[in-house]
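Here you go, one structure.
Omission of a single protein chain aside, the complex is shown with its protein chains in their original locations.
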Amino acid sequence: MAIKPLGDRILVKVLDAKDKTESGIYLPDSAKEKPQEAEIIAVGQGKVLESGKVQAPEVKVKDKVLFGKYSGTAVSTKEGEEYLILREDDILAVIS
Amino acid sequence: MAIKPLGDRILVKVLDAKDKTESGIYLPDSAKEKPQEAEIIAVGQGKVLESGKVQAPEVKVKDKVLFGKYSGTAVSTKEGEEYLILREDDILAVIS
Amino acid sequence: MAIKPLGDRILVKVLDAKDKTESGIYLPDSAKEKPQEAEIIAVGQGKVLESGKVQAPEVKVKDKVLFGKYSGTAVSTKEGEEYLILREDDILAVIS
Amino acid sequence: MAIKPLGDRILVKVLDAKDKTESGIYLPDSAKEKPQEAEIIAVGQGKVLESGKVQAPEVKVKDKVLFGKYSGTAVSTKEGEEYLILREDDILAVIS
Amino acid sequence: MAIKPLGDRILVKVLDAKDKTESGIYLPDSAKEKPQEAEIIAVGQGKVLESGKVQAPEVKVKDKVLFGKYSGTAVSTKEGEEYLILREDDILAVIS
Amino acid sequence: MAIKPLGDRILVKVLDAKDKTESGIYLPDSAKEKPQEAEIIAVGQGKVLESGKVQAPEVKVKDKVLFGKYSGTAVSTKEGEEYLILREDDILAVIS
Partner (left out) sequence: MAIKPLGDRILVKVLDAKDKTESGIYLPDSAKEKPQEAEIIAVGQGKVLESGKVQAPEVKVKDKVLFGKYSGTAVSTKEGEEYLILREDDILAVIS
C-alpha cells in the first residue's frame, strides 16, 4: 500500500529513540517545544502559490528531518507501519 | 441525481471499516487527530487564485484518499447514498 | 421588483421539503453541519481579485445548489416572495 | 454641504418604512440578520487593490440598495439630513 | 515645529464644536459609532502596496474630513497645539 | 559596538523629557495612546514585499521621530547606552 501526500504535505516515519541516538540528536528536557526526528517516506508536489506556481518541497525521500513534536496526522497501514503526514512548513531542518 | 462540487470542493464517499481493512489503513487509537478513508466521486474545477488562475485539483474521480475526520459537510441522496463535500485542502493523501 | 446581487453575492430561493424530496436530496439527522437546497435567482458579476480581474461565478440562474444552512441574509418582496442572499463561496455544489 | 466618501466608502440615505413598502421589500421577522433599504447619495473612487488598480464601485448615485442592518457610521448635516457611510462590501444588492 | 506623517498616516487638527456647527455636521446621539470632524494638516507619502507601488492619499492639506471617533494617536506641540495622527483608512469622507 | 537592524527594523535612541521639551513635543495626559520621541540610530534594508521588492525605509539616521509608547524591544550596550529596536510601521511621524 502506498500513501502519496497532496500539495505541501510530507509523509514521514518517526524515528524511535534508538535511531535518534545513532544520528546524534539529543532532545534536552526543557520548557521549550522539542522537535522530533523522522525520515521522509514520500513528498507532495509542493505548495501552490497565489501566482499559480507550484513550489517543489526542499526535502526529498530518505532525508532525515526534525519537526515540531505536536505536528501532523498519524496513519498506519495494516502491516503495522505507522506514519505521520506533516505540512512541509512543520519541518524545521534536514540532519545528516 | 448528480452533485457537482464548486471551486476547490470535492465530493467523496466515506469508506466503511471493511473497505478500510481491505486497503490496509489501520487508524491507531491515539490522542492525535485521525484521518478517514474515502473515494472521490466528483471534483470541482479547482481553487481560484488571486492571479485569476484556476488551480485544477490534484485528485481525480475514483482516487482513494485520506482526509481529516471532522472535515466537510454531509449530504445524502433519496436513494440513501451518503456523501461528504470536502475542500481539497482537507485531503491529506491519495492511497493506492 | 428585481434584486441584483453585488460582487460575489448570489440571490437564491430556498427550496422547501417537497422540492427537496423531488430532487432527491435527503439530509441525514447527524451532528455534522447540514446543507440546504436552493435555486439560483440572480448572480452578481463575481469576486474582484487583487489582480483586478473579476471572477465570474461558476453558478448560473436556474441552477439548483446546496449551501451551508446558516449562510446568507434573508429578504422578501411585498409579493411575499422570500429569498436569501449568499456569497458564492457559501455554495457547496450544483445538483442536477 | 457635501460629503464625499473616500476609497470604497459609499454615502447612503436610509429609506424609511414607507419607501420600503413602495419599492416592495418586506423584511420578515426572523432570527436571520435583516438587511435595510437605502438610496446611494455619493460614492468613493473605489477600493485600492494590492496591484495598485482602483476598483470603481458597482453602485452609482440614485441606486436603491440593500445593506446589512448594523453596518456603517451615521452622520447628519445641520439641515437635519441623516446619512450613513458604508463600505461597498456592506451593500448586498441593488433593487429596482 | 513640523510633524511629517509616515506611510499612510495623516496629521489632522480636530475641529471643535463651534467649527462643527459652521460646516454643518451634526452628530446625532445614537448607539452607532459617531465620526468627528477634522482638518488635514499634513499627509504621508501613502501606503506601500505589495506590488511596491506607493498609493498617494486621496486627501490633501486643508481638506475637512470625517473620521472614526476612537481612531488615532494624540500629539501636541509645546506651543499648545493638539493634533491627531490617523491612518488614511480611518478617514471616512471629505466634507465641503 | 554596532547594532545593524534587519529587514524593516529600525534602531532608535529614546529622547528623554528634556530633549522632548527642546523639540517642542508635549504629550497630553489623556486616555489616548501616547507616542514617544526618539532619534534614528540605524535602519534596516527595509521590508521585503511579496513581489520580492525590498522597500527602503522612509526614515534615515538622525531623523527625530514619534513612535507608539509600547512598541519595540529594548537593548543596551556595555557602555550603558540604551536603545530600542522598532519596526518601521511603529513609527508615526518625523518631526523637525
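Think of it as A, B, C, D, E and F in the order they're written, each chain with its own count starting at 1.
Heads up, the rule we're going with is that a contact is a pair of C-beta atoms (placed from the backbone, for glycine too) under 8 Å apart; a residue touches a chain by one contact, two chains touch by 3 or more.
Keep in mind the model is a prediction, meaning the values are calculated, not measured.
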Positions on chain F contacted by the hidden chain, ascending: 1-7, 9, 11, 45, 48, 50-52, 72-80, 82, 85
Residues from chain A at the interface with the omitted partner, ascending: 21, 23-28, 30, 32-35, 47, 49-51, 53, 55, 58-59, 65-66, 68, 88-89, 91-96
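The rule is short, and it goes like this: only the chains that are shown with their structure count from here on.
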Separation of chain E from chain B in steps, with touching chains one step apart: 3
Copies chain B and chain C touch via same or different residues, half shared test: different
Rounded Å distance, chain D centre to chain E centre (Cα mean): 23
Gap in Å, rounded to a whole number, between the CA centres of chain F and chain D: 41
Touch-based graph of the chains, sorted into line, ring, star, complete or other: line
Chain pairs that touch, as defined at the top of this document: A-B, B-C, C-D, D-E, E-F
